[in-house]
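Yeah, one chain of the complex is gone here, protein chain that is, but the others are all in their spots.
When the chains are written out, they are named A, B, C and D in that same order, and each has its own residue count from 1.
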Amino acid sequence: MIKFGVADTTFSRVDMGKIAIETIRKLSPNSTIVRYTVPGIKDLPVAAAKLFEMGCDGVITLGWVGKTKLDKYSYLAASTGLINVQIYYKKHIMDVTIHEDESENEESLLNIATDRARKHAENLVKLVIEGGEALTPYAGKGLRQGYNHAGPLRE
Amino acid sequence: MIKFGVADTTFSRVDMGKIAIETIRKLSPNSTIVRYTVPGIKDLPVAAAKLFEMGCDGVITLGWVGKTKLDKYSYLAASTGLINVQIYYKKHIMDVTIHEDESENEESLLNIATDRARKHAENLVKLVIEGGEALTPYAGKGLRQGYNHAGPLRE
Amino acid sequence: MIKFGVADTTFSRVDMGKIAIETIRKLSPNSTIVRYTVPGIKDLPVAAAKLFEMGCDGVITLGWVGKTKLDKYSYLAASTGLINVQIYYKKHIMDVTIHEDESENEESLLNIATDRARKHAENLVKLVIEGGEALTPYAGKGLRQGYNHAGPLRE
Amino acid sequence: MIKFGVADTTFSRVDMGKIAIETIRKLSPNSTIVRYTVPGIKDLPVAAAKLFEMGCDGVITLGWVGKTKLDKYSYLAASTGLINVQIYYKKHIMDVTIHEDESENEESLLNIATDRARKHAENLVKLVIEGGEALTPYAGKGLRQGYNHAGPLRE
Partner (left out) sequence: MIKFGVADTTFSRVDMGKIAIETIRKLSPNSTIVRYTVPGIKDLPVAAAKLFEMGCDGVITLGWVGKTKLDKYSYLAASTGLINVQIYYKKHIMDVTIHEDESENEESLLNIATDRARKHAENLVKLVIEGGEALTPYAGKGLRQGYNHAGPLRE
């Protein structure tokens, strides 16, 4: 049986963990889902590692990043850590991150978060269940999460 | 018996280690606490590693960062190191950091440090004792340490 | 038999994976090629690790990076991860990256992507099949991928 | 018998290795000291690793960093490396770094370098010989190396 991990934060202003869980359940109703909530993005790498130790086949992390330069350094440290965890376990982590400065508008920020969490939960399920060619039909198609797709450059 | 590690610095201008210890003792009176003091933030990753080697189940680090660009690079290096230590031991480090430029006002800086150290000590105790769902009721709630909670975006 | 891995993204606006595969097939018709498609650049390090686990002798990754400061931090995290994977497996990853701000012009961006993917696929085949002296005749020659060669400084 | 490692550079404009050695000898006259000199800061992590391989119980590195943006990136890479070495060996490296732009005045720069090297050599001896509570009486006291102590915030 497939097991998915969902790691989210109390810092986030949107309950993206819930969105990710609903999406996974819909696409893969027989899988098990384990949730792990931490204070902020710098806690996500160890949360993901713990989820893999519990037997998860893939993990989605849902981070929220503030507006300051320091928040961005924290983002860099967390991203590097999440990549290291993936390399160590040789399993995917879909790293969903919302930056508070992506929009001045709260409703728009909520839409970005919802769309990005949902689309990356879908990506995770596809990669874990179908493998590395599941997304190949979309390679180079300019897909975006949180925004409209950019589309491919015209050839 | 549960063992907590508290790593702090002589560079800090607030004795946050003391605050963290008091908070842990109140929430978990039967646990053991080991304290380790180092000069500055770049010494915290190895201090945390040493605390885990002594059998700690979770660690809180209490760092203080100056105002210059260089201090911020040191912050980035230290953060990356603390994340690496967590991945290695698969245990939590609550990484409390105060940046001297968070406020021009000394009293306000003291309040930020006190609040952040206390709240993250609480987070550590919850995660270590109750596990990864202890904070799930607060997921997406926009919690802040050192400041008032931002709260969730209205849906 | 030699096996090459091609890791690309759905974020990219050019199907560089296809270009890389065509180039490898032409230069090394008897080799096997495995393709792995992920959402974005931060997923490429684990994709490369998975390709090496499947027995690939060398990998080419084809990343596309947006224009913002945050995209550049993601680039830094991904690059660091790709270097770590190479060190771990002691095998080459040709890390092809297109930055959306390399040109304001879509046709020019398409040309950069096509040229860079093709040239680095050639580099990969040479390094994997002929070894570390295959490119020595071109050492110090100011070769460029995606642009015209800069050439050596006149001595 | 305790063994200390001292790693310094030929890039430095002050012989801080000598200052560190004199300080260690005075505080711990029976210990052994091994010196290792490298060209610049990016060579210090492997120098420290070699000193630990020779049996050192603690290491002090003495780096000198130029004024440009690039020098600062080298500082970041070196700092990250020194932290990794500490985590690997679970032993302290006191990372003394002088930035050439800390002062326009050569005499002042010399004083900063002398003070910082001496104070961190003292920190190293205390941590190695007395352990993690040796500096606890100074936790939160706003100690500085190279400058006057900032002192604690008034509570």
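Methods note: contacts are C-beta pairs under 8 Å (C-beta built on N, C-alpha and C of every residue); 3 or more make two chains touch, one makes a residue touch a chain.
As the structure is a computational prediction, the values presented were derived from the model and not from experiment.
Of the listed positions D:2, D:27, D:46 or D:134, the one in contact with the omitted chain in the full complex is D:46. For the chain missing from the display, the contacting residue among C:32, C:68 or C:145 is C:145, taking the whole complex into account.
Summarising the interface, subunit D meets the missing chain with residues 8-18, 34-39, 42-43, 45-47, 49-51, 53, 69-70, 73-74, 76-78, 80-81, 84-85, 88, 106, 109-110, 113.
Across the interface with the omitted chain, subunit C contributes residues 72, 75-76, 79-80, 82-84, 86-87, 90-95, 99, 120, 123, 127, 132-136, 138-145, 150-155.
Operating definition for what follows: only the chains that are shown with their structure count from here on.
Separation of subunit C from subunit D in touch steps, taking the shortest path, is 3. At the interface between subunit A and subunit C, two copies of one sequence, fewer than half of the residue numbers in use appear on both sides, so the contact is built from largely different positions. Within subunit B, contacts with two or more other chains are made by residues 76, 80, 84.
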